[in-house]
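All protein chains of the complex are present and in place, except for one that has been dropped.
Chain naming follows the written order as A and B, and within any one chain the residues start at number 1.
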Amino acid sequence: MPSAAMTDLAPTPSRAPGRLPPLALLSRIGAAVLGGYAFCWGFIAVVHAGLYGLGMPFHDAEHLAAILGVLLYLVAFLWTFAARRVGLCWAVLLVGGGLMTGAAALIQRALLA
Amino acid sequence: MFQNFRLSMAWLHTWFGLVLGFVLMVVFFFGSLSVFDREIDRWAIPSSRFAPQPMPSFDTILKPAFERMQPDKDAIALLDGRVDGPLPERFEVVRSWGAYTTHRDPVVSVFAGFEVPRAKDPDETVFASHALDPRTGAVLPQGQLRVGSEFFYPLHYSLHLKWKDLGTWIVGFSALMMLAALISGVVMHRKIFREFFTFRRHKTVQRSALDLHNLTGVVALPFHFFFAFTGLVIFAGIYFPVAHTQLHELHELHERVEARETGLPHERAGVAAPMASVDAMVAQAQRRWQAKGMAGDVGFVYVSHVGDANAYVSVYRAGTDRVALTGEGIHFKATTGELLREDPPRSAVDSVNEFLTGLHLQHFRHWLLRWLYVLGGLLGCVCIATGFLFFVEKRKQQHAKAGSAGSRVVDALAVTTVTGMLVATMAMLVANRLLPESLADKGDWERTVFWSAWGLAMLHAFARGGALARARMNPAWREQCGLIAAGAVTAVVANAVTTGDHLGRTLAAGYWPVAGVDLSLLATAAVAILAAGRLGRRAKATATGQSPAVLAAAEARHG
Partner (left out) sequence: MVEPTWLLTGAAVNAVLGFGWLALAMDTHWEQVHGDAAPPPSLARALRVAGALALAASLGLCLGADHPTMAVLVWLMLLAGGAVAIAATLSWRPRWLRALWPRRVAAQ
């Protein structure tokens, strides 16, 4: 006899993807995958350039940024699915990613000068 | 979109777990095999079945071999579109030479990187790589595929889909989804501590599959998490190529600064100059390590700007007794043998990074840990496979009633990815033994057998899937288990017949690479036969309405 634990957690066929609004679903997946990627790109770029600017060896900064960046992608991905409004996720991830990417560019320009 | 956090995590776990689970199954299984990839190479290439050797003499063995190397046609073909004019046929200016040994490999791996004339990108490099017999410097036959390190291992991180690194990207995304599945799984699993040891074998397939899924996921959670995570860290340069794109100029700045600080030239001088004795440099490096209390073998020798006045030789210690890959690099001026630089102790960040990558890439000498890694990998495979089983069982009845093919398709794909994958592996090993050694392009033939066998297994799985329309188990599971057992035994017999290195001989001589593969094959056959038997009983039970346990007892009584 299946216990309550089994049936109430994983979605049953009546809530299969066909039933979840497809556009909303695509938006959420898009935000998680693409928005998350953009956000993490920005994070890795700004942490890498920033730490190098602060004196950390280049490859150390590169590796630390990547290690933290991968974990951040996981967090962003989970958050995007847990969040109530996907619009908020798109906004935070894209704007945040853009700002951080821009900041990294500025740091690079400053260091090259 | 989801009513609460738990439900959102449940949806994510189910659907992303399902879709990427097929990829992850391949990654985990061939990752497990890759723990012993060099040993599988020995089994597949009998002429390489000799004991591992230390790094051979550079001056007498390696240098002549390096000087003869040129990229092969496959490597040159990669330059298509990256060169102005026709593809060059010979490459004269050598950027680098590298040689590395491991305590597991009797062969030494060598590679050479060449400048590409008329290349669009001035940094373009084309590579040649060989495996050499360290006793003579002879190149190991080219047509022979190193089934472990050249096929199973790259399969696990790239799926052999090389176009624009597509396979590597797919594996990377799957790894990220593995991490998401682990976290979401923990969120979903309310009784994670209470059910830590729970495996209710005698309940329904749905209940016992879920129990086993939870068990194998939780007990090896650190393993599953760290392997997926470190895999992503290792290839982070591919997934987030920031230093080669957006921060490219910063990278160049760093390289110039580093060259000045370390005394290791970044560019060629453009003046040809002969090399001094590298063996003397290697000996000096080993003395220095010893003086620091870190006596060790040489793991990696690297020559930069070969043949130039700016050339330098880098010698690295093999990382066999710790998790970090290699270390304690010492650099010498190639023309004179003068010491240029001893790498300083690692920074904290560098140590962490080396630990993370080293834990995944496993250059250490620790046989127990290696076998425990195989256990972890197989637990991961069981976790994914039981996930599929649970998904199908839960929906089988409803889909059969509704006439939907959903669970039938998932089940057939599950058969393909679980037993089908093993069928293909066995077929490849059997082909490796049965095809003649002298066959040109033997490796290509073996690859064809692998992919064809897998394709046939998939067709078989779909063809036999009609049972699911009646909410029964697909007989392909049982049938492919039989094929696996037959294939595994055939491979062991074929090895004995074609090489004479049967278990009696290899166990007596203590030649574990070959004995280990043979024993593992026999163990696989045993498990496959047991599984087939159990599945057969369950199928009969479902048909007659009795419980499988009752049926087993009845069979035992009747002898």
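Methods note: contacts are C-beta pairs under 8 Å (C-beta built on N, C-alpha and C of every residue); 3 or more make two chains touch, one makes a residue touch a chain.
Computed from a predicted model, the values in this text were never measured in an experiment.
Asker: One chain isn't displayed here. Which of the visible ones does it touch?
Answerer: B
Asker: For the chain left off this view, which of B:5, B:169, B:302 or B:355 is in contact with it?
Answerer: In the full complex, the listed residue that touches the missing chain is B:355.
Asker: Touching the hidden chain in the complete assembly: which of B:231, B:265, B:327 or B:376 does that?
Answerer: Checking the options B:231, B:265, B:327 or B:376, the one contacting the hidden chain is B:376.
Asker: May I ask which residue of B:223, B:302, B:445 or B:512 touches the chain that does not appear here?
Answerer: B:223
Asker: Which one, B:249, B:321 or B:342, makes contact with the chain that was left out?
Answerer: B:321
Asker: Which parts of chain B face the unshown chain closely enough to count as touching?
Answerer: Looking at chain B, the ones touching the missing chain are residues 194, 196-201, 215-216, 219-220, 222-223, 321-324, 355, 358-359, 364, 366, 368-369, 372-373, 375-376, 379.
In the analysis below, only the chains that are shown with their structure count from here on.
Asker: Round to the nearest whole Å and give the separation of the Cα centres of chain A and chain B.
Answerer: Comparing mean C-alpha positions, chain B is 28 Å from chain A.
Asker: Show me the residue ranges of chain A that touch chain B in the complex, using the header's touch definition.
Answerer: 2-3, 5-6, 9-13, 16-17, 20-21, 24-25, 28, 33, 40-41, 44-45, 48-49, 52, 56-67, 69-71, 73-74, 77-78, 81-82, 86, 101, 104-105, 108, 111-112
Asker: Residues of chain B touching chain A in their complex?
Answerer: 1-2, 5-15, 173, 176, 179-180, 183-184, 188, 190-191, 204, 206-207, 210, 229, 232-233, 236-237, 240, 242-243, 246-247, 249-251, 253-254, 258, 347, 349-350, 352-353, 356, 394-395, 398-399, 406
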